[in-house]
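Removed: one protein chain of the complex. Kept in place: all other protein chains.
First chain written, first letter: the chains are A, B and C, and each begins at residue 1.
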Amino acid sequence: MFEEYDEYRNKIREFALKEFTEEMAAEYDRKEEYPDELRKKSLSLGIIDMQNPAKVMIAIEELCRVDAGLGIAVTTPYFGSEVIMLFGNDRQKEILQDVYKGKYILGLAVTEPSGGSDVAGLKTTAMKQGNKYILNGSKMFITNGAIADYLVVLARTSEDPNPHHGLSTFLVNTKSKGFNANKLVDKLGVRATNTAELQFNNIELNEDDLIGEEGKGFYYIMMFFNISRIYVAAQSLGIAIGALDRIKSYIKENDIKDEDSMFRLSDVGTHIEATRQMTYNAASYLFEFKPKPELTSMAKAYGSETAVYAAESAMEMLGDKSLYEDVQRIFRNAKIMEIWEGTSEIEKLVIARYILKGE
Amino acid sequence: MFEEYDEYRNKIREFALKEFTEEMAAEYDRKEEYPDELRKKSLSLGIIDMQNPAKVMIAIEELCRVDAGLGIAVTTPYFGSEVIMLFGNDRQKEILQDVYKGKYILGLAVTEPSGGSDVAGLKTTAMKQGNKYILNGSKMFITNGAIADYLVVLARTSEDPNPHHGLSTFLVNTKSKGFNANKLVDKLGVRATNTAELQFNNIELNEDDLIGEEGKGFYYIMMFFNISRIYVAAQSLGIAIGALDRIKSYIKENDIKDEDSMFRLSDVGTHIEATRQMTYNAASYLFEFKPKPELTSMAKAYGSETAVYAAESAMEMLGDKSLYEDVQRIFRNAKIMEIWEGTSEIEKLVIARYILKGE
Amino acid sequence: MKEENNILKETVAEFCDKNLDEKKIESEGITHGITELLASQGFLGATIPGKYSGSELDNTSYEIILEEIAKNSPSVAMKIFILNSLYYPSVKGTSAETTLSDAASGKLNVAVDFINRANDIKENAGKLSGTLINVLGSDAEKIILFNENTSIISGPFGYSDRDFMGFRGIKFGDITLDNTATVLDSKNRKGEILEASYGPLSAIALGMISGALQKAIDYTSVRKAFGNYLKDFEPISFRLAQFRSTESVLRSALYGEADPYYVFNLAMESIVEIARYSVNAHGGYGYFQDFGVEKFYRDAIVMKSIFYGNQELRKLAEHVYSEKINFV
Partner (left out) sequence: MKEENNILKETVAEFCDKNLDEKKIESEGITHGITELLASQGFLGATIPGKYSGSELDNTSYEIILEEIAKNSPSVAMKIFILNSLYYPSVKGTSAETTLSDAASGKLNVAVDFINRANDIKENAGKLSGTLINVLGSDAEKIILFNENTSIISGPFGYSDRDFMGFRGIKFGDITLDNTATVLDSKNRKGEILEASYGPLSAIALGMISGALQKAIDYTSVRKAFGNYLKDFEPISFRLAQFRSTESVLRSALYGEADPYYVFNLAMESIVEIARYSVNAHGGYGYFQDFGVEKFYRDAIVMKSIFYGNQELRKLAEHVYSEKINFV
């Protein structure tokens, strides 16, 4: 189901090679700033097609292959849009259209300072008072947190003995009174993306800010993660291929022949091939609405390890030459893959559970 | 292209579960003997269909999943048949039909005592004298060597500065005068298979014993290895799944809950999924006559590591319980996967070469 | 290492070279003759008091003996370990202490059922009946049982052999009991005894690592492929060299000031990989008993399977965190 997109893939690759120059990638990495002009350019050139997840995945892979910081920056303004697409009301879907047109930036706020991967344990509340919900709490490590116009926020709307119940999703305007975002700096990598800590102080939300049904937020978000994880696998795949590109160039340019390098090259290439097969296989189930979450989790967990392995291999194989800009940036970018959208630890528990269920 | 064989797969699985009892597997492992009655039974039940490589692959996987010693013993009497199928003359193809009918056992004799993976460096000669070829030399680690009726033998027919030239393949009757086979014993695993050291002392071969054209033997054998490697990947996949089966049973029967075991289970399962995707993907190119040797080599190298990893994991997770018959046999069987049909070292050089060729 | 230790090391190495035919031991077991030789050299009863015909050696000397012998035959090293590190502390201070004399002089074959999978063992006034499953040393005449108490049972027993994956020099199988058992101790000392054995077990592991690796280094120094020595191929010699680093660091730590817990842990984390790759370095030959390298791979995984599981890792983690952990 992915071969028909070869032309689209080439187009993305050309865009990335043309726009993601070393100067630009290094500059945004140094400044730790979001490259808003690239977002606009990518929209004007039709790089992003959120209606077609296969294309989104290919775009992520090819953009991250050239630079993950810029690549993620360009593909992340839509982060959380699947939640609105699937469960949002008409007004929310209109806002989403404006996101797609480039008018707004979207984000998703789930993780909390105390929570990490423990979604059900979150402490942010949106208790109903009359026909309003009053949002209170804080969120951590929120991508686009300080630049988003709207955020999909998960909060507790009722106390329930089952912590998975009683959670709901809202579309929150970041211009709301009581909203505060604190940009987090000095990240190891993907520094062209914006990460923030958020505070919600008695933000008033209307009933039509609720996304979908009250109390179903946990399940919406889990469904969303089942989709977004495949995109992280694609980010990882792109980063790994990018690292392999640099290794290959280095070997060719320096006429490297030693067998140790050949073996390392082979191992990196094999891990990438495994990641590719697992990612596209999991995606083909997912995009045909027959998701196999264990395959997605495997692709994400294995893929993130591959990204890190490929990046570290590039550093080690290039030796002190790796200290130049691009390879060391790949190295710093790769690490986040093992952390966001569910750490590898969480993925592995999910996988184990599915394996034991199977015959 | 493999899903249509689900029914066939079930049939094989049933056969293996019924015939490969623990008693039988343990007995042939202990005796280090070839189970000829199983070969005959598998033929009479139509388990083997050498005309259809997809089915061969599935049979190998499912049989090795239950027991690799017996599984390989049952699927190996045809070893080398692709060479005859593709390049043999009518008489040779008739013999091959008899192999398929169970009348004869076939084998392939390439490796030499001094050679290992260095095929082009072989020393066995078959020099022409009049209208005869005189075969002299020795072979090492030959599967079916002491039980085969016929062997496909690679030998040097002319001195050529290019060591890849001047090699030819012959179909040798093991009843020929001057043939001697010495069964090698005390193998670590796959002890139901027969392994031998061969001596050829002035064996007279006729012109119609030559398979295909003189001087093309090296290329025939390399082509054969491109096919047989995918079968080794399938053996590895089967062994790994078999190890996972034991781990799952152990976890369920003993109600194991510790997270360390869950992680190990997840890692083994993920490696197996990667092996499965790579193996079937490589096979789909190969069986449609568009081989991508680098994908086959990746599947073989990665798969053999997975088989060993899964088997070692089973040993370690079951602790002292692994010392019972079946798990420890899986462990001993798995190791050969990294050695035969091209050590992992050779595969990795092949893979590296292809990666550097690609854009 | 001190001069006297080096002399001991060389003496043991020489003894192994001359007297231990490791292939024969693998297929025929440790014969009575070998046991007596070990005893006459003072290796068998290495740490046992002199009054019981032991050599009363210090820990370092004991570990040197285990390491050197394990390089050649892990089975023989394991036999010595069972007597000195498991049997001796089990009978020490009990009525069975006097059995040490015969044990250290090679006249009495002893074992400890540390795998301890009793199958419906019933105790009736000190009389045990039932089957002991998977006893390493099932041909012994005295066997220590770690059940609720520490007990000694006396043979000769009827035993059934199993094909055994590792430590093939030692009999392995089930024992049917119809005998008198003596309770030696009112508590099970298995935990403390095993804890004290991390050093000696590490010495055996180190010997196995060293033995396997040396075979691989020797083989790759003389074997050619594609016109070059195997060692000329970087992926092979680099990897073996890295393993030698691990071996060397482990040895320095074992005989130095390191915590035996940590040495044992790193040894267990490296031993299988090193043994496995040492087999690989031999190509097809590695798969056959004749080359003497595959046994290290078998013995390594058996050692891990028996001595290094979830419980040991929990203890290690608590050791590192210096507190009791409530594992999820």
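Simple rule for what comes next: contacts are C-beta pairs under 8 Å (C-beta built on N, C-alpha and C of every residue); 3 or more make two chains touch, one makes a residue touch a chain.
Here the structure is a predicted model, which is why all the values come from computation and not from measurement.
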Sole contact to the chain not displayed, among A:Ser42, A:Ser228 or A:Ser261: A:Ser261
Listed residues A:Ser42, A:Ser81 or A:Thr111, member touching the removed chain: A:Thr111
Absent-chain contact - pick from A:Glu33, A:Asp49 or A:Glu312: A:Glu312
For subunit B, residues in touch with the removed chain: 258-260, 263
Hidden partner chain, residues of subunit C it touches: 1, 217, 221, 226, 228-229, 231-234, 237-238, 240-242, 244-246, 248-253, 255-259, 261-263, 265-266, 269, 310, 313-314, 316-317, 319-321, 325-328
Positions on subunit A where the hidden chain makes contact: 26, 29-30, 111, 114-118, 121, 140-141, 184, 186-189, 258-261, 308, 312, 315-316, 318-320, 322-325, 328, 331-332, 335-336, 338-340, 343-345, 348
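The working rule: only the chains that are shown with their structure count from here on.
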Chain whose Cα centroid lies at the greatest distance from that of subunit B: A
Interchain centroid distance [CA atoms averaged], subunit B/subunit C, Å: 36
Intercentroid distance (Cα basis), subunit B paired with subunit A, Å: 43
Euclidean distance of C-alpha centroids - subunit A vs subunit C, Å: 51
Per-residue overlap in subunit B, given as positions that touch at least 2 other chains: 259, 345, 348
Where subunit C touches two or more other chains, by residue: 233, 235
